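Everything below concerns the one structure shown next.
One protein chain is absent from this view; the other protein chains keep their places.
Naming follows writing order (A, B and C), and every chain is counted from residue 1.
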């Protein structure tokens, strides 16, 4: 680790929580340089929905490289891109009655968000974007301006403007529909809040602490935005691609966003790729108005196309639903059993345990790492334990991970009790 | 091509100039779905300095994937990253007496620029950044704010603030040292220009029209910035990694920037990767203050490490120098022979032919494509023909490309003459 | 009127509602060029709390001019300024246990607000300012950025940034304490709302529609701001100087703001003057850091000093209280009697009648003008009839004005009924 400490910038982060040098990985398991195996309940922050190095994509990738398939094309046409577009339309869009245009921005989530914000502003001729409390959309200046985290925002070094934060579902307690507030501000031309170009929303705020928007709230947000001519952007970068069970996280609510951003698990293999889906009538880009060098990253198209095989039927979705129930039950049970002051929240295979004592989650994460489980925290004070296993995890591994969490929580609470005593 | 026209957003750009569907590639050649071969003088806008799918990197990449080397690690430690850092330090930094810290941002150039701007603002506590006329640094909001192109800037949909544009070397004619203007504004507290956090500069403005800063101008800029405590950022994304002959484009000027951004040819294979090099005393990031999902993209580390083998001696640099002389001579000769109103500019293997009649460059590019050569235009009015062949191109191929350019230019000027007649 | 239509800009406003050319005025009465007398229930939008051309100030002013007292001194010292400062301290500040520093900005309300915002930002080192829905603080860029009115804001022609609008008392209905929302956003570092430099508030929003903050809400706002180190600015430009009964409008709530802005009725005679009162520990201005040519406008100091004679005892305050009760009773009675869908709101001698049918207020104002009463509307849709008679109005005149309002309302509602029939 000396190499990293000596040469890598202080900005490095996750490596501080999980101090191992990783060498290889397969499925739900990561192996470090010393040969130690770690069970992965983090899945690359949502990148590895299909696990590490899944064989189906791996073979397609090896073959493509082997035969000198073109690697880099900027946004010129390529066979690999064509195959992906066709397959995505066939497997994902058409069956859902959706018809979106495809924009491939630079291959990271924040590039996709920046593109979406630009387009919404262009199409409406307005500048303001409404985001939500505790949202996370990325680290470049545009995406950061709709991100809630004060520490990350301060990093901008300049004021983040042309955006307003509105309370997310549940923010003011379960008795208050936060959209009452938003709508009141919106219809009053004296409120100081302009009608925005767009609203950008995560259906489940992952970084923000696993905050789950209700189906009703999402539907009302869709109605309000439609009524006022506001572009509705669903940022499905972290919880799309099956994380909540179906391919898109908004399907359950029965809504159709105007723009959808995807990245993370899109390539299915951990290769950088991002996609902006745009309702055809909003596709008012001029050629080259937004660009980026690596938007035509063909190996990622190859694995992304292969990954779509998971979505030709509902096998994966049903499996996620079953695992989701298992996780929820276990978490609620362990919280009760151990008398933890904590709330369990989640959908599909993203779960959070929100502790009243904000220091607990970090300690549990550290205790899990000692026991061979990679598990992150989330929320503004890192007060939430965030479970994000791959969707394809074996049930036995899932249970093993939950066992480790329970043991770790017990140990932490035990220590906590001892300290208080 | 129907798939693209039907499904892909209007934002697509290069595919309109080069309407072919590419399938495979090797070295300086791209092959389309119909089997037609195209000689590549564009090199993925600077991504493919070592040509398409170079075998040395290819083998390393295949082996890594084959053995399930870990693909995605966020910014956790990995063997692949460690090997890259060590090798880059050993081959590039140490021999040049440089000691930079490594920051891996999201794997695109614009993410690197955003990180550099943030850090410069943090370190200095100032907000203003000075960029140059006709600069290009990226499409996300922060990078766009230091980019000159009015069309791209308008795409932001919001004002681009906290930046000022200062004339690049040569902007006001060869008799005016534009740094006189910059320095006058800087030392006068009544000028309306604050002392900025940073100056960001390309030593050769590629997108801006192949504008080449002189060695003297770069040195003076380094002196001015040092004197006023301004962070000097060299954006070496397009002309670093050997494009101008040596690894860094600023080596010839004998200066040491405070921050250097790299991407494009860094992975050597067209895989997305970006790097911010930071003087140790400026590495004042807090952990996680800037992040990004794909900053630990291990296959790219693997090829990037293999690519460094090119830099263990000066073979490549000498080869580039020889090819550079050849290109310059041929271009100047053809311009003279054909009586074109044009200026030839360039360094290393980036050359521009700037036509007085702005419409000519686009016509020549189209004529080249018909003749099997991929060649882009640059400059605010696309008035500059931009030559960007891979550094490893065979001399025969280089000459072939130059022949095509000459034939195309002759054809276009012939047509132009006929029109005028 | 031809002169005005021919030469004056289209921006002129009130003259369109009250199309007469005024020549002279005394007390509550204005006389136009044709000799017609108009009863004034507008009081120069709060400038004429002591009526037009009150004799006490008039004599002092005439004597000062007659003896060539210095008129203009920028911010050099003058006898006139010294007398004002002493008298204001003696009559207003000391008896209330207040010790503020005096800053005289340019002599308009918006200049005072701009100074207050600058100082709050300097003292805290923060940039964000929180204002309230339907606030009005002025038309220069800084003041406009905390003003709610969308039409006025759009007039800026640039985005209004570094400010957030928070719901004013009662904005979300009587069951919701809007400060719950503000405090939730404030304590959550992930909310996207920074801890602001300052909160700026009117205790009664005059332009915004005569919205009255409760004493409890103001106290809680003072507590929240104190707790979080936020500068509390009370903008008492329109409802200070006795409009609500006591000299400062916030006295009733028993709070002490950090900064208070005054203008309008401060000079007592309609002469431009403005004052920023600053808690001594916040007086961190550097000399000349904020300036303005007319900040030393001595004739206004002279009348302002004379006006303070009204405040040596509580005669005026008691008189306002009595008139307030009379106005409220009459308004509520007429609304009931005529079956108007309207709410009566107010404090001291500022009252609003807020009609469910937004078109009524304007019609009543026009009908009043025909009957010899000057009476304005307020609120984002001009839906509120705003009563703002001078504090010193004779009771008979007050009743006469109320009679005219009642007759006008009856006529308008009668017409409305006829239309509906």
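One rule holds in what follows: a contact is a pair of C-beta atoms (placed from the backbone, for glycine too) under 8 Å apart; a residue touches a chain by one contact, two chains touch by 3 or more.
If you're wondering where the values come from, they're calculated on a predicted model, not measured in any experiment.
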item	value
Of C:82, C:370 or C:394, the residue in touch with the unshown chain	C:82
Among B:78, B:133 or B:390, the residue in touch with the chain that has been omitted	B:133
Interface with the unshown chain - residue positions in chain A	158-159
Chain not shown, touching residues in chain B	127, 131-135, 146-151, 153, 159, 161-165, 167, 171-172, 176, 180-181, 184-185, 188-194, 208-209, 379-381
Those residues of chain C which, in the complete complex, touch the missing chain	1, 3-4, 7-16, 18-26, 30-31, 33, 44-48, 52-53, 58, 61-62, 65-79, 81-82, 85-86, 89, 101-111, 114-115, 117-118, 120-122, 127, 138-143, 145, 151-152, 155-158, 161-162, 197, 263-264, 269-272, 276, 278, 283-294, 297, 299
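The definition used in the following text is that only the chains that are shown with their structure count from here on.
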item	value
Gap in Å, rounded to a whole number, between the CA centres of chain B and chain A	31
Distance from chain C to chain A - Cα centre to Cα centre, in angstrom	49
Residue list for chain B, restricted to those that touch at least two other chains	158
